[in-house]
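Here's a structure for you.
Note that this is a trimmed complex: some chains were dropped, and none of the rest were shifted.
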Amino acid sequence: MLHIEFITDLGARVTVDVESADKLLDIQRQYGRLGWTSGELPSGGYQFPFDNEPDFDWALLGARKYTTPEGEELVYHKGHAYRRRELEPVDSRKMKLPAAVKYSRGAKNSDPEHVREKADGEFEYVTLAIFRGGRRQDRYATPGGASSGAPRTAAPAQAQPAPQRPRPAAAAVAPRPAAVGVVEEETPF
Amino acid sequence: MLHIEFITDLGARVTVDVESADKLLDIQRQYGRLGWTSGELPSGGYQFPFDNEPDFDWALLGARKYTTPEGEELVYHKGHAYRRRELEPVDSRKMKLPAAVKYSRGAKNSDPEHVREKADGEFEYVTLAIFRGGRRQDRYATPGGASSGAPRTAAPAQAQPAPQRPRPAAAAVAPRPAAVGVVEEETPF
């Protein structure tokens, strides 16, 4: 028997019994869809393989995707909205890094020190997840192949394979402080 | 089986077994009425849909409403009294926010950094809950339609039961720091 500790969507501390280890991700999905989270956001954010990004099951993290009235897709996690950014590969003398997709937001005063990352100038941000390198793990995929939070019936086939990829606007590597602030003010219930 | 961790009204750490997930809110209500709380006050306070405010069940948070001898309704939570404030909608170039209702109090020295919010000048405050936007969720409502702690039927306003919690000892409340900055007051969220 296993037991997983969650913070519920109401902020309560609740442990759920799990019959066996192979049922664990199912339980995380089931309660994650309610916005329950387990554990803390690691500094630098959760790390996943690059090829898991298109159909990643955000429910595993207690997060969900949603589309703003303006049509931008954001990921909502514990009261914060994270924006998708594509990072170019790095190939300098000091560092070699493959391309990545990162979900991040501007930092707030109330964010603990260890999750803040410095960008240009005084701007600080917080990363929810970064998808880079590695080999795809099917267990992280949204069951049924659709992106979690994006109902798989209604979605046009064209948007399926890489719904996050298109819009150039969202692909900005540099954070846009003003815009970030605005987006995060919304309460997407 | 689930297990929910509470801090009791006596400050003790107590876990309660819960038969199934659909019984969880009942248990939170049952023990919340005794002043038991689960989890920490999130920075910026708990977030609920605007339309849940009128009949919100404060017992879910281990809080309760009470009326001062002067007739003001306050919410009492873990030894602190929170005052109700209505926030106008914001519609500026930088930010668009719908109207909200907020329960907040002045900060104390002993409040942890991450729950303090800055208002004008040096004044700092702490938000218990903010009701803004979103879509009403019936599960947050007081069962029977009355506001929790303020039963509209039997109990006369003067002689409420409230056997667990003495009435507020201090009748004094420092004059409302009127200038609680509008924008700041609107908790990013």
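Every chain is named by a letter (A and B) in the order it is written, and numbering of its residues begins at 1.
By definition in this document, a residue touches a chain if its C-beta (ideal position, glycine included) is under 8 Å from a C-beta of that chain, and two chains touch if they have at least 3 such contacts.
These numbers were taken from a predicted model, which means no experiment stands behind them.
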Number of identical chains forming the whole complex, with 2 shown: 5
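We take it that only the chains that are shown with their structure count from here on.
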Chain A and chain B, separation of their C-alpha mean positions in angstrom: 29
Touch list for chain B against partner chain A, complex: 1-5, 15, 18, 21, 24, 28, 38-44, 46-47, 49, 60-61, 94-97, 113-115, 118, 132-135, 137, 186, 188-189
Chain A residues within the chain B interface of the complex: 3, 7-8, 10-17, 31, 79, 108-110, 112, 178, 181-182, 184-189
